[in-house]
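Only one protein chain is missing; all other protein chains are in place.
By written order: A, B and C. Residues from 1 in each chain.
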Amino acid sequence: MGVGGLLAAVWQVEIVRMVVLAAVVFTFLAVGGPLFLVLAERKISAWIQARVGPKHVGPHGLLQTVADTLKLLYKENILPHRADVVLFSVAPILVAVAALLDWVVIPFAPGWVVRDLNVGVLYFAAVSSLTVIGILAGGWASNNKYSLLGALRSAAQMVSYELPLGFSLILVATITGTLSTVRIVEAQPYPAYLYPSVVVAAVVFLIAATAEANRIPFDLPEAEAELVAGYFSEYTPMRFALFQLGEYGSLLASSALFTTLFLGGWKGPFQIPGVGPVVDGLVWFLLKTYAVVFFLMWVRWTYPRLRIDQLLGLSWKVLLPVSMVNLLVAGLLVVVR
Amino acid sequence: MIGLSHYLVLSSLLFGLGLYGVLTRRNAVAILMGIELMLNAANVNFVAFTRFVDPTFVRGHVAALIVITLAACEAVVGLALVINAYRHLETVNVDQVDLMKG
Amino acid sequence: MNAEALAFYALAAMVVVGGGLVVQSRNLVHAAVSLVPTLLGVAGLYVLLHAEFVTAIQLLIYVGAITVLILFVILLTEGATGLRVPQRNEQVPLALVVSGALVLLLWAVLLRVPWGPPAGTLPPYNPGAVGRSLLMPYVLAFEVTSLVILACLVGAIVIARREE
Partner (left out) sequence: MNWADLRWLVPELVLSAAAVLLLVADLFTPAERKRWLGWFAVASVVPAAASAVILLGDLQALRSPGVRIFSDTYTLDAFAVYFKLVALGAVALVSLVSLEYFPGRTPHLGEVFALLLFAGVGLLLMASASDLILLLLSIEFVSLSSYLLAGFLKRDPKSNEAGVKYFLYGAATTGVMAYGFSLLYGLTGSTSLYDIGPRLGQAGPAVYLAVGMALAGFGFKVSMVPFHQWTPDVYEGAPTPITAFLSVGPKAAGFAALVRTLSVGIPLEQVNWPLLLAALSALTMTVGNLLALVQRNLKRMLAYSSIAHAGYVLMALAAWRSPWALQGLLYYLLAYLFMNLGAFFVAMVAADATGSDEIPDHAGLSQRAPWVAAAMAVFMLSLTGIPPTAGFFGKFYLFAAAVDAGLLWLAALAVANSVVSLYYYVGVLRALYLMPPATPGPLPVPAGLRAGLLVALVGTLAAGLYPQPVVLFVETARRLLTG
């Protein structure tokens, strides 16, 4: 068996295929996405704060992020004193890979999904928790107490918000009777009598997903004034970029999942004339996803940050009970009908 | 062809590693990690047996799910006890915890 | 070598190397992080065994919750400071003999057993099948699990919370 044979065998392994395909999708969407998202974020924030934002590099500042990325790549890589080399290097990769793996189950258009897993929704919830480990490891490995504190906060926050998020996912699964993302899209629109429950679940999901992505008003882990830059304060260019990539990647993935679960995924209000179903689906899907992204950015630049106890209290004392009752109601409705 | 015996060899090895960890570690949390390996070994067995011995029902899957849940409960209870003990005894090394002897 | 064998050996290597690091690392944070490849490898084995739902739960609970909790407690207690303390007790040789002998015994015995042949064709192991199994024959176990979780939750909160 030569190298070719071995490669062929490796390709036969389903997990390998999944990861490679997800990486391809991720590169197109998420790596392209963050480059665009960072610029978008700066432009939107500028717009909200009545500024202009980046405008000198390229037409209307379109190439600003590219320039920033190049600058990052050129910068020196610094390893903090007595840092844990292995974990310090592995942590950002873990975070980025977790964001990448999310894309396995997102359907872009009819038939366009890396892998239609039977347990797709659960898979999404599971993979996003890998990020927590990356953050904890990175925060500890930096050998800096601000980093460690930031990491612990971040982990506490992500773990607390995973529960309401999970309940929203279960609600959708209860209504549609499946965990596959593709079949969930196919099952939409949901029956009208379930709308109140779905709306509540959607709101909970949106809040929880924002918190999971560590964004304002939930960006405590990197509360600049209190904790320097949080768990990644010691990280220098390349690895820092990986963390950023993971953060924007998971923001985008959460938006995409929100679109899939609650906004009908690739289904549009009308068929775009002159294109096939795939292009049509893709256009609607991206349109909705970026609309959600825009909404989240808008929130980020509008609201102040919560305090840590308020933040955890919101999850445990408000979102969790609300989503439990909501699930109970929806479950009863589904059974009664 | 990967058969049942492959999985059994692997799970025994994993179990042995876990047992070794339980017997040699001093830190309570590290002992818990060894225990997790042992439980995972049992789960690999359960799921592999479902595939190769009892494929019509998913009893092994159910058993694995219950074991995973119990592992989570154990982690929660054990770590709560460890955290509380650490506050008062200021160590989590089991062999340094010996107020009682006899 | 076919794809299944390749995947199995890769995953087995992940599990064994990861497990070795879990029990052997001097540094407890390293040990805890090594749980991740080990548990992911086991999850991969479940994929090979067509147990999709168990895979998802393995990822969700084991990797996502238990490992995080363990890492958390290490960081809150001695993980960051306890590096100078030896992490192994004086039982190493004995433990090596005991666990080594047990593994060899398991191999010697288990590999000779004529394991029962599959009783029928492979049914689809979708989440639905597992769910039906949980709620029909094993409904009592399922319901008791919820009580166990409740008891643990309440007790753990009382024990772990800092008294005013």
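Everything that follows uses one rule, which is that contacts are C-beta pairs under 8 Å (C-beta built on N, C-alpha and C of every residue); 3 or more make two chains touch, one makes a residue touch a chain.
Treat the numbers as computed from the prediction; the structure is a model and nothing was measured.
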Remark   = The chain left out of view makes contact with B, C
Listed residues C:A13, C:L94 or C:V148, member touching the removed chain = C:V148
Inquiry  = Applying the definition given at the start, please give the residues of chain B touching the unseen chain.
reply    = 15, 18-19, 22, 28, 31-32, 34-35, 38-39, 41-43, 45-46, 48-49, 53-54, 59-60, 62-63, 66-67, 70, 73-74, 77-78, 80-82, 84-85, 88-89, 94, 97-100, 102
Query = So which bits of chain C touch the chain we can't see?
reply = 105-106, 109-110, 112-116, 119, 136-141, 144-145, 147-148, 150-152, 154-156, 158-159, 163
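One rule holds for everything that comes next: only the chains that are shown with their structure count from here on.
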Ask   = More C-beta pairs touching across which pair, A-C or B-C?
value = B-C
Inquiry  = Nearest whole angstrom, what separates the Cα centre of chain A from the Cα centre of chain B?
reply    = 32
Key: Centre-to-centre distance between chain C and chain A (centres being mean Cα positions), rounded to whole Å   = 27
Key: Chain centre separation in whole Å, for chain C relative to chain B (CA means)   = 6
Ask   = Considering chain C alone, which of its residues make contact with at least two other chains?
value = 2, 53, 57, 65, 76
Key: Residues of chain A engaged with two or more neighbouring chains   = none
Residue numbers on chain A that touch chain C, as the complex places them = 1, 9-10, 12-16, 84, 86-87, 90, 94, 117-119, 122-123, 125-127, 129-130, 132-133, 136-137, 140-141, 148, 151-152, 155-156, 159, 162, 179
Ask   = Inside the complex, what are the residues of chain C that reach chain A?
value = 1-3, 6-7, 10, 27, 29-30, 33, 36, 44, 47, 52-53, 55-57, 59-60, 63-65, 67-68, 71-72, 75-76, 79-80, 126-127
Request  = Enumerate the contact residues on chain B facing chain C in the complex.
outcome  = 1-2, 4-10, 12-21, 23-27, 29-30, 32-34, 36-37, 40, 43-44, 47-48, 50-59, 61-62, 64-66, 68-73, 75-77, 79-84, 86-87, 91-93, 95
